[in-house]
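Of the protein chains in this complex, one is absent; all others appear in place.
Our next item is subunit A:
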């Protein structure tokens, strides 16, 4: 007997450790584990929850739900058949809390059974234990009636575990449910567990199949004192009861019997009768079999996905139809989501078995990777197929576009026919887009001619500007040509080509080195005699053009041609002064210092400038600056472009927008220095007369800063290839359009099928700065008048 007390204590301590471990696992570590637990193919569902789901889905029960629930409750049920209601005393977190609370209550002499200590041994409990079977029926019945496992919402076992996932009021509600259960123990020992808990009821029924590990009373030692009944959490009168389905295997009777009259036997009271064993074995076998069967049935099947053609070669901008084939064991699987992805290029739709892939327009040969994916569903696992395609490019040819005639004069109400010439021959003229700036009306046809109809009445002479933009395609690069016209009240003869030279503008520099240069004069152009400067390459330092408000620290001009009325400077240490009256011819490498050229027209194939700076002209008054009108087509900004909120430029212009960008690219770039300018900020209308114009077919620049008082942006939004529409953004410096505009600038930028393409930009800039700028096909001319 010496070792007996320590064994008796040890089993109770073992039980408390088990309770603590399960409590920590269920309540503190993993949310909801008491209701379900999944690891790999093992899925455990608390049987009452599982049964409720079955009953709630009674109307539309199918094999899938049935197997899922049965395999879920299988492990729990097997344990219950083997060990009876051990769950209640060894694992249930509510049972553990209640047991701990009852210990505290009895120490505080609060327990009902403690107060009624003198009560007769045989006195009935105050509630009938069969109530819980009724509750179980109610729980399942209500699940059928309301199609809702509503008990799960209130179940103390579930809520004690969910409570940790919640906070605030919710945790308070959860605490209330668990608290009520604990408080019910004050009324009667284990009141909730014994009389109400439907899980306990369900376990009691399963426990009827339990034949192992049952308490056995040693008749010779038992004094029928009744302590076992009082100590038993389920209130089983062990000394007289035969049905032990309610036994939770807490071993308290074994531990507390003063006479050592209770033992536990693995094989029950009096050996195992066949009668009791058969249903038990059948049930065990059933639930053991359910697990692999349902896992086999519910397992996702393997599929294979292939794409035809397995590889392809198409031309740049071309398209190809791709077909996905999804099969499982050689049988096609229809009506699933096949999602497509391509490293470059687009699809007509992003999902489907058959899609059309559109290759990107590219100037170099490319390899594209195309992936079709099936993400998997209840029946099938996911699969992915990848194919590789080649996109072959045409070498794009550069083009030049010009309008004939380049300048014209018409009467009000008159018209003039213009023709566009795109070189090389064979470039599709129908890709030309005409545009008119100024009053009047322009009609164009696809054969490359357009007719300009001047307005019927004009108050004074009006300038118009017509541009022809050759859009380019996979074979030809885009280019642009311009024509300028005058709607004049006076009937004049057609102008001579260089009558445009109405004004001269100064070009100053600290040093200019011309390679393979030729300065000759006089050259007669129309009725003027001018000096012509030509050079294969000219490097200019500290360039400034006061009329344009333009300055650059360094510039490199290629294929330069300047017509000037006067050229001044120091050549080889000697002052030089040329004008159209003197005959001159200097050739070779020429270097001029402190030069000033009064130019009428300047053109060059390319201009690379550093620290380019363009500022508006200060005139004072309401709009103190006459801005430079900067226009461009197909603008793309990259690298940290940003449009700031309205701010002030110096002390002078209070409402300007600042636009900065690390990199800028634009086609058909031009700067117009207006001769006169007005802007109505409220109606967003403006007007100006063109003065000096710098045209360039393309600009690329770095680190741009621009302060502008007016923006006009035309944006095309397209989805994949089809255009959705045009949007016009007009703003003076007053509105904060930054957030509206910012992402439009990244032309063709944003993925996902939407393309924002900036077609046309007109900005009235009071300041325009570029750290580095490269212009192509530059032409600087002044308009007369």
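One rule holds in what follows: a contact is a pair of C-beta atoms (placed from the backbone, for glycine too) under 8 Å apart; a residue touches a chain by one contact, two chains touch by 3 or more; residues count from 1.
The criterion applied here is as follows: contacts and distances are computed from a predicted model.
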- Options "Ring-1,2-phenylacetyl-CoA epoxidase subunit PaaA", "Anaerobic selenocysteine-containing dehydrogenase", "4Fe-4S ferredoxin-type domain-containing protein" or "Sugar ABC transporter permease": UniProt name of the undisplayed chain: "4Fe-4S ferredoxin-type domain-containing protein"
- Item | From A:79, A:100, A:150 or A:584, residue that would touch the chain that is not displayed | A:150
- Have a look at A:80, A:97 or A:161 and name the one touching the chain we're not showing. A:161
- Item | Of A:220, A:329 or A:378, the one touching the omitted chain in the full complex | A:378
- Task: Specify the residue from the set A:94, A:135, A:305 or A:422 that touches the hidden chain.
- Result: A:135
- Touch list for subunit A against the chain that is not drawn: 30-32, 34-38, 43-46, 49-50, 52-53, 56-57, 60, 64-65, 68-69, 72, 127-128, 130-135, 137-139, 141-143, 145-155, 158-159, 161-162, 165-166, 169-170, 173, 196, 198, 243, 336-337, 339, 341, 343, 350-351, 369, 371, 373, 375-378, 382, 717, 719, 724-725, 727, 739-740, 743, 750-754
